[in-house]
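A single protein chain has been removed from this complex, and every other one stays in its place.
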Amino acid sequence: MVRSRRQPLGSVIAVNAVLVLAAAYFLLPLLWVVIAATKSPGDLFASFGLWFSDSPQALENLSRLFTQDGGIFGTWVLNSVLYSAVGAFVAMVLSAACGYAIAKYVFRGRETLFSVILGGVLVPATVIALPLYFLLNAAGLTGTYWAVLLPSMVSPFGVYLARIQANAAVPDEVIEAARIDGAGDLRIFGSIATRMMVPALVTIFLFQFVTIWNNYLLPLVMLNDTKTFPITLGLTLWNSQTQRDPMFYQLVVTGSAVSAILLVALMVSLQRFWKADLTAGATKG
Amino acid sequence: MSTTSDRTAAGRASAPPLPGPSGPSAPAAGRRGRTRRQSRAALWILILPFTVMFAAFFVAPIVFALVQSLFTVRSSGLGFGPPETAFVFLENYATALGSASFVASLGRLLLFSLIEVPLMVVTSLALALLLESGRARFPRFFRVLYFAPYGVPGVIAALLWGFLYIPATSPVLQGLDAIGLSLSPLSSGGVLFAIANIALWGFAGYNMFILIAALNAIPSELYEAARIDGASEWSVTWNIKLPLVRPSIILVTVFTIIGTLQLFVEPLVLRPLTTAISSDFTPNLAAYNQSFAQGNPNLAAAMAVIVALVGFVFSFGFLRLVNRKGNRAW
Partner (left out) sequence: MFGQRTRIPRLALAGTVTVGLVAALAACSSGGSSASGGSSTGGEPVEITFQSWVPNIDQAVDAFNASHDDIEVKLETITAGPDGGYAKMLSAVQAGNPADVVQLGYDAIPDFLINDALEDITEHVGDAEDDFVPWQWQTGVFNDKVYAVPQASGPLGQFYRKDIFDSLGLAYPTTWDEYYEAAKVIHASDPNKYITAFAFNQAPWLIGLSQQAGASWFTAEDDAWTVSIDDEATLKTAQFWQKLIDEGLVKIEADFSSEWNADIQNGNVATWISGSWADAILRGTAPDTAGKWAVGPMPQWNAGDSVSATWAGGSASAVLKGSDHPAEAAEFALWLNSDPESVNILTNVGAGWPAVADTSEITALQDAPEVFEFYGGQDIWDVFAESDKSVDTSWKWPPLSSTLFSSLTDNVKSAVDGGTPLADAFTKTQDDMVAALEDKGISVN
């Protein structure tokens, strides 16, 4: 990105024109939904989609959104945060430990274990979710927060990232030196290796966070009570109720707008870290 | 603070990670006995929690699905009486593969991959190259903007695009119609592209990020030197950048292949809106429908196993192909 040479004006214009077009494409649905969220149910389908209607009622829609069914939407937002944050954090800890161990220890069946875990990345969610329902049902866990949380704590992709990062960023000499200093293996992992693996850890956390946040099938299969729903499931529930009460269309649209804004804000503020992960030095700090 | 070999470490760390043998990085064998015993204990502590969870929430359901796929539940007479479970071995697989609509859904999935994978890889690569070309005015701003849809859940993205695919609510279609271009994204000819577009919208920015990271990892002296030698921008891109980010392109491709095989949410949400999406439009949808609407989890399990097998064949087949064709990807 070092602008070291003079750029031909024509190509600068062409490049930026393409980038602006792409920006319009990525923005379009978000723009539409934000505008739609300000409309009355009547105007929703009757007025031009990319401009505000004559009688905007954004506040009214918002207050309906947060008061409908006893303010359940707020609960859904909190649930989504809870599932994503807790699930991603535990997933990060578990996969960091496992990936590090696979990278730094020689043991029998190491490659087999790694291959099996990698295979887990390829298994479609539907294959897991449906049988998992029967298994967790037998354990009496379906319908509880655990039914969504526990499976979310497993990230095979995280193990794989952690292994790669441990190989790349944690030199064996450092481990040996720490051992000679008398540090135990767990202490070496907990205080030295993890610090060197920070970029991978952040990536694992964020990747899993978004995965859980976007997950639909698992909560759909596992949860019954609307009070335990994440946003995705809640909004589709409302969407299915448009068949009985068209007022729900406006709720779905406003809810989508709010959750999209929430997530985009999250992405924008977190993208710093994604970038940090992928470009910053492994031994930073 | 250890800052030795900062540059190379940075380069390696930022190169997109790919699977493979870890190389000779394991601790030297000749360790002292004291640490060895302690190491064993530590190894278990590090490795067990994940492995146990993995076994419980990945392996066990798969085994359960395999077992389930070998049984069926039958009634008799008018059906009003306790049903019986019977072992039928591979009959569910025969039923699935003998069903024209299920086989058609597998074919549709293949077709979808052929549309989606090149579209995704080319788009995200083009965006990455343009942003890193040095000609972009506000690269950081655009990068964040392209990345933003990644945070919008698939169901919500499908709901949004669903509105934009219907002439009555879509300003885009209305606009195109006004200039004489009449599109119907949800017709049977367009629906695969309509779904591909939703996936592209959501994930192109994320894949672009992976590729940008790889591009940033290329030491800039490399192409500065080429430029001084008079190489055109095209030739720098083609001869230096692309070969060096090849592993990342492969990673993005594999991710996209895996993603396309999971195709489920988008057709599920769009299904009520169009005649072009049936209840077994994709294999995953068929499995879901069998299990959740038709009460036949056994057949659903067989279908799911078939999808998983196809996924393994695709992904490993692709990796094998690229590894044989050129130098190893990792």
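Assorted remarks:
The first chain written gets the first letter, and so on, giving A and B; residue counts start at 1 in each chain.
In this section, a residue touches a chain if its C-beta (ideal position, glycine included) is under 8 Å from a C-beta of that chain, and two chains touch if they have at least 3 such contacts.
Since the model is a prediction, treat every value here as computed from it, not as a measurement.
Across A:18, A:31 or A:149, the single residue that touches the chain missing here is A:149.
Touching the chain that is not shown, out of B:166, B:244 or B:258: B:166 (per the contact rule at the top). Within the full complex, the residue among A:8, A:71 or A:140 touching the omitted chain is A:140.
On the side of chain A, touch with the chain left out of the figure occurs at residues 41-42, 44-46, 69, 82, 86, 89-90, 93, 133-134, 137-138, 140, 142-146, 149, 174, 178, 183, 186-192, 194-195, 220-221, 224-228, 237, 240-249. Those residues of chain B that touch the chain absent from the view are 2, 73-84, 95, 101, 162-163, 166-169, 188, 272-280, 289, 291-295.
One rule holds in what follows: only the chains that are shown with their structure count from here on.
Residue ranges on chain B touching chain A, taken from their complex, read 1-3, 6-7, 9-10, 12-14, 16-19, 21-23, 25-29, 31, 35, 38-39, 41-43, 45-47, 49-51, 53-54, 56-62, 64-65, 68, 127, 130-137, 139, 142-157, 159-161, 163-164, 168-172, 174, 201, 205, 209-210, 212-213, 216-217, 220, 224, 227, 233, 258, 261-262, 264-265, 269, 284, 287-288, 291, 297, 300-301, 304-305, 307-308, 311-312, 315.
Taken together, the chain A residues at the contact with chain B in this complex read 1-5, 7, 11-12, 15-16, 18-19, 22-23, 25-30, 32-33, 36, 44-45, 48-50, 94-95, 97-98, 100-107, 111, 113-114, 116-132, 134-135, 150-151, 153-154, 156, 159-161, 163-165, 167-169, 172, 174-176, 179, 184-186, 189, 199-200, 210, 213-217, 231-232, 235-236, 239, 252-253, 256, 259-260, 263-264, 266-268, 271, 274-275, 278-283, 285.
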